[in-house]
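Apart from one protein chain that is not included, each protein chain of the complex appears where it belongs.
Each chain carries a letter (A, B, C and D) given by its place in the written order, and its residues are counted from 1.
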Amino acid sequence: MGSIRRKRASPSPQPPRQGIGSKRGLPPGTPVFLGEQKMPLPRLELFAYGPQGLRQQAEASLDDCRAMRRPGSVGWLNVNGIHDIARIEAIADSFALHPMTLEDILNTYQRPKCEEFTDYVFIALKMLDFDEDAQRVETEHVSIVLGTDYVISFLEDEGDVFDGIRERIRLGSGRLRQMGADYLAYCLMDTIVDHYFLAVERIGDRVEVFDERMLSDPREDDIHAIHRFKQQVLALRKASWPMREVTGELHNSDSPLLHEETRVYWRDLHDHTLQVIDMVETTRDILASLHDTYLSSLSNRMNEVMKVLTIIATIFIPLTFIAGVYGMNFENMPELKWREGYRAVWLVMVVVAVSLFAFFRKRRWI
Amino acid sequence: MGSIRRKRASPSPQPPRQGIGSKRGLPPGTPVFLGEQKMPLPRLELFAYGPQGLRQQAEASLDDCRAMRRPGSVGWLNVNGIHDIARIEAIADSFALHPMTLEDILNTYQRPKCEEFTDYVFIALKMLDFDEDAQRVETEHVSIVLGTDYVISFLEDEGDVFDGIRERIRLGSGRLRQMGADYLAYCLMDTIVDHYFLAVERIGDRVEVFDERMLSDPREDDIHAIHRFKQQVLALRKASWPMREVTGELHNSDSPLLHEETRVYWRDLHDHTLQVIDMVETTRDILASLHDTYLSSLSNRMNEVMKVLTIIATIFIPLTFIAGVYGMNFENMPELKWREGYRAVWLVMVVVAVSLFAFFRKRRWI
Amino acid sequence: MGSIRRKRASPSPQPPRQGIGSKRGLPPGTPVFLGEQKMPLPRLELFAYGPQGLRQQAEASLDDCRAMRRPGSVGWLNVNGIHDIARIEAIADSFALHPMTLEDILNTYQRPKCEEFTDYVFIALKMLDFDEDAQRVETEHVSIVLGTDYVISFLEDEGDVFDGIRERIRLGSGRLRQMGADYLAYCLMDTIVDHYFLAVERIGDRVEVFDERMLSDPREDDIHAIHRFKQQVLALRKASWPMREVTGELHNSDSPLLHEETRVYWRDLHDHTLQVIDMVETTRDILASLHDTYLSSLSNRMNEVMKVLTIIATIFIPLTFIAGVYGMNFENMPELKWREGYRAVWLVMVVVAVSLFAFFRKRRWI
Amino acid sequence: MGSIRRKRASPSPQPPRQGIGSKRGLPPGTPVFLGEQKMPLPRLELFAYGPQGLRQQAEASLDDCRAMRRPGSVGWLNVNGIHDIARIEAIADSFALHPMTLEDILNTYQRPKCEEFTDYVFIALKMLDFDEDAQRVETEHVSIVLGTDYVISFLEDEGDVFDGIRERIRLGSGRLRQMGADYLAYCLMDTIVDHYFLAVERIGDRVEVFDERMLSDPREDDIHAIHRFKQQVLALRKASWPMREVTGELHNSDSPLLHEETRVYWRDLHDHTLQVIDMVETTRDILASLHDTYLSSLSNRMNEVMKVLTIIATIFIPLTFIAGVYGMNFENMPELKWREGYRAVWLVMVVVAVSLFAFFRKRRWI
Partner (left out) sequence: MGSIRRKRASPSPQPPRQGIGSKRGLPPGTPVFLGEQKMPLPRLELFAYGPQGLRQQAEASLDDCRAMRRPGSVGWLNVNGIHDIARIEAIADSFALHPMTLEDILNTYQRPKCEEFTDYVFIALKMLDFDEDAQRVETEHVSIVLGTDYVISFLEDEGDVFDGIRERIRLGSGRLRQMGADYLAYCLMDTIVDHYFLAVERIGDRVEVFDERMLSDPREDDIHAIHRFKQQVLALRKASWPMREVTGELHNSDSPLLHEETRVYWRDLHDHTLQVIDMVETTRDILASLHDTYLSSLSNRMNEVMKVLTIIATIFIPLTFIAGVYGMNFENMPELKWREGYRAVWLVMVVVAVSLFAFFRKRRWI
């Protein structure tokens, strides 16, 4: 709806969109891809790392994925592109994912949520991106599966969002290589939430600029801008409010997959989500106030227009009447024959005009 | 109220509607049909299936129903048409349903709810359908009774909504034939919630089209369209908010009728309901913003009209006055005798008109 | 306030109303009647019934009341009229009611509530009635005291609201004679809540009729109707929201006075109350949307009026100016002497008028 | 802010107001008087009573206060005037009050709250008074300290609010003399809450009168009245919402100072507070609806004014144009020489006027 569009892959011809309603009638757990295909073929990227070593494959096969789990190391399988059902299904089989999890991975309309299974925790998220050109918030569906010693992330498209994490794994600096799979999952989510800040800040900055401009120079189509801003904020709200539940659940979870030592990180993530929501709500309130201000500026303009009309009309209508009176053709009109009649009429007219002018001055209309 | 109409059976003559208030004064638990009769005679459809076999009857008798419960198999009794009190009462007796349950089955105004009894779980639902022609959301009352080894579903009318489930039972593919009665109940509800998505999406799409059109070309009666949309969204809200409680209760229930292995499905159903509500609320917020935009466009139009009037009037009123002055019939008006008087007056008029024009330009009215 | 008036007894001369603030300064628990006296003398109606027998007295004395409690039978004392403090006090003494209960029975402004004492449960309710003539929701204060083997109901006025229950007790059909005092209390409350449905439905129907009419033919004083509807909905809300707490408490209560077997009935009652609230809130939202629509129709009308004025004025003002120019009396005005001058002016005028007409057509004002 | 003024002592010269921000920088628990001094000197009033006897002192010394606590009797120290820090501090010392309690007693801006200490319960309240002349809700800060066998009440000013309680203690009638200190504290609070009803009712009555008048005869400055009403309702809300927490806490408290037998009274008090809030919120909703109605009546008026202007202008502008045409001075205007020209023009004018009149009739403007 409106500006809550989903990211599009530019070059490929648009395959027919699969709406969320098109799943109707299929048995639950049937793997169906719902959304738009954004890249030609899925790409599997593999990392297996521990404090000591690192194995990395930019284009992994399914067999590589199966071999990734080894004691003492953490495996990260990053899947770019989720429209190839067969492939995703094969991955799900390898890691014994529940059919419902598979369904949620493939459904790009899936609401952010967190589900604990016996062997893994499944997290569905939205990645936000503010498209400067189209002035739209674009969302991408991201799924994260956290097992005992592995993390699988599913993205709709190729992207550079996880570049920082790739770098950190490669360099081996910092905490990442020392810690378990749950820390990796946290890092992925933290990166995504950091993107939320960016989107909120950009919209907030634009609203601020708009606010300044509108107060000093309101324009008629400002309401359209406000409407667009509101839709963008709606998109942000829709993504961030359920996110709060997700991070809250992770923070309070007692799953054995989430270790005590990462708890402080989940808490921090939850905290960041709350801050995103704070910022979104503040922006929303500012927009509401801006809308009120806009409406008032419309009324003020109307008042101004009406005043000009009223002043001009009210001054000249009586004068025109006086002129009309002495334009009558009665034979017996004594004033017309007075020597000073013409000047006297002018005098009367000036007096009337000045009086009306004074009246408007008193009412502060001029 | 408004567009929250209930589905009507087209061919049969309209029997008098029984309003919810007409039950007043009757003892609680009295079986009374409240609603509109939508089909001539109720039809009982019977399925009895297990991993091995399947028995199916499109038109079952009451005795068939009683014989349906056999060890190792799941029975599904689908009742189409609920206005024949005697018949429904006989079914209720066969399965030892509580009188209050019978009352709720017959009351098509019943709010969605979930009640656990010792022997069965009773679920009342609303099926939603968006009628494209009438542009109305239509609701149908659905009741589901889940026993240890049977499910009874009551629909107001014949319908193809459960065709997918019939097919799956027949084919024996998928999980359905392997699992218990609770999974069947889940499948029925999942099908109904999938219909919610469809209704919300259709309204959402219409709102989006309307939004685009209204911003570029607002019309005076757009407010009526917005009012109708709001009523439709109200109907969706009324059906989906109580649904959330129902699915939440089923998800968290510790009834022995709901097995541990189906819990993940109930959770998913709850999740879908939440998503429906998210979509409904987003649509609602967009409508609110559209309404604001509409009001502003009205004000803008008024401003535009007023400006045209003001410009024309303000320019010509002084000119007409000047013309009026020299239309006076005073005998002693020296200007009238000047050779260039007429041209001078034209000059004055042009100067006045241009000045006023420049004034409006400066104020950005033109 | 506004339409939230209390029912009046028509024939008797109006005794001075005792406002809720007039109790100020009195010790708590002092029996004071707060409200309007609605009938000349209180009437005590007595029923004592069991599975086997029934004793009934239309006009009971206090001694009858005291004798009503017998093992194996349920006693129902229905008190019509509560302004006679001495009498009510005597009843309260007979049944050992707490002074605070007595105070609440006499205070017709008492908010709906449910209080458990050691020997009895006290329930304060509002009965709703929609007065078709005055177009007002009228409330009546009802108190119910539920003991181990008796129920006492206090009404402000004589009324036929409990006729159905009287009938059921007399006939001995149905469950009522078989069950305990708590079931009777439930029946009384169920009857009252059924009246809520009626009131909500009537207002809802009127709003629907009004909605249809207003959209097709808005009138200036529609806002007054909307304001009156809003006040009626406020009265409904004020009565039904606290009712939700009452029924919720009864449903979840673990008082020994409420038996396990009636629990399903209390749950159903709670459910009905929720549905009443749903309907009230839907009506409220429709009214809000109607109000918005009304405001827009006002603006649209104004636009229409302005357009007519603008079109007429804008077309004729320039023409009048032209006529004015050639009405000037300059001696040297060459056009006046042209043979075709007059026709030429007409031509100019027609061209100007047509151009302006085309301009308005283009702007879609005509 | 606005009408939420604090009561002023009329005769004494106004000492500088101590704002709540002026405490900044002082150590917590420092006894500072914040507010306006309302009476010259504090007065200590003492009651010591039991089932048997009563001792009473209208002007007690500090030593009297210390001697007030005796076994088997309840002491009530009523302090009128709290600006004399030294005196209040001495009292606090005598009863071993915590420094924070002292600070709260002296701070007239203190929010209503209830705090349990080991030896006593501290309750801060607001007394409400509706000043008929100034049309303002005035609040007074009241503190109550409830010990095992004593109650201390601190008021800002002398007042007759507790006269009823004084009377009851003196007469020895009713429950008061038989019961403990907690019952006395309840009586004090009950008296205060009864004043809330009075204030809410008075404002409610005024709103009702205003409502009736505004609907039949709206005036331009009604918006100011609505604004003032809103501020008064805000003041009521500000006092009553935190009061709900206070009474709720007292009702649910398990402090040994609150005996089981007074629990029903606290519950009743809580109930009254809820009712006050109900009434305040209803008044608020009525005001919101009134404001909408007011805005609509403004628009309606504007419409009416515009219609009159439009009708007059639209009828006469074409006629004036016609008159203008035949006022032109062309030499060759054949119509001017027609014998019936003048009558024909009048006919045309009448036809035009009647047509326009019919047009307005059809549009229902006249």
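Here is the rule we go by: contacts are C-beta pairs under 8 Å (C-beta built on N, C-alpha and C of every residue); 3 or more make two chains touch, one makes a residue touch a chain.
For clarity, every value in this text was computed on a predicted model and none was experimentally measured.
Novice: Among A:Arg43, A:His224, A:Arg244 or A:Lys307, which residue is in contact with the omitted chain in the full complex?
Specialist: Considering all chains, including the one not shown, the answer is A:Lys307.
Novice: With the missing chain put back, one of A:Ala67, A:Ile85, A:Leu274 or A:Ala353 would touch it. Which one?
Specialist: Of the listed residues, the one touching the omitted chain is A:Leu274.
Novice: Just checking the interface: what residues of chain D touch the absent partner chain?
Specialist: Where chain D meets the chain not shown: residues 1-2, 4, 19-21, 23-30, 98, 100, 103-104, 109-111, 113, 115, 117, 220, 223-224, 226-227, 230-231, 234, 238, 242, 291, 294-295, 298-299, 301-302, 305-306, 308-309, 312-313, 316-317, 319-320, 323-324, 326-329, 333, 335-342, 345.
Novice: Contact with the hidden chain only, please: which chain A residues?
Specialist: 163-164, 168, 174-176, 186-187, 190-191, 194-195, 197-198, 201-202, 204, 207-208, 211, 215, 264-265, 267-268, 271, 274-275, 278, 282-283, 285-286, 289-290, 292-293, 295-297, 299-300, 302-303, 306-307, 309-310, 313-314, 317-318, 320-321, 324-325, 327-333, 365
Everything that follows uses one rule, which is that only the chains that are shown with their structure count from here on.
Novice: Just to be sure I understand: going only through chains that touch, what's the smallest number of steps from chain A to chain D?
Specialist: 3
Novice: Which is it for copies chain A and chain B: same residues on both faces, with over half shared, or different residues?
Specialist: On the two sides of the chain B and chain A interface, the residue numbers are mostly different, under half being shared.
Novice: Starting from the mean Cα coordinates of chain A and chain B, work out the distance between those two points in Å.
Specialist: The mean C-alpha positions of chain A and chain B differ by 26 Å.
Novice: Using CA atom averages as chain centres, what separation in Å is found between chain B and chain D?
Specialist: Going by mean C-alpha positions, chain B sits 42 Å from chain D.
Novice: Can you tell me which residues of chain A touch two or more of the remaining chains?
Specialist: 327
Novice: Think of each chain as a node with edges to the chains it touches; is that a line, ring, star, complete or other?
Specialist: line
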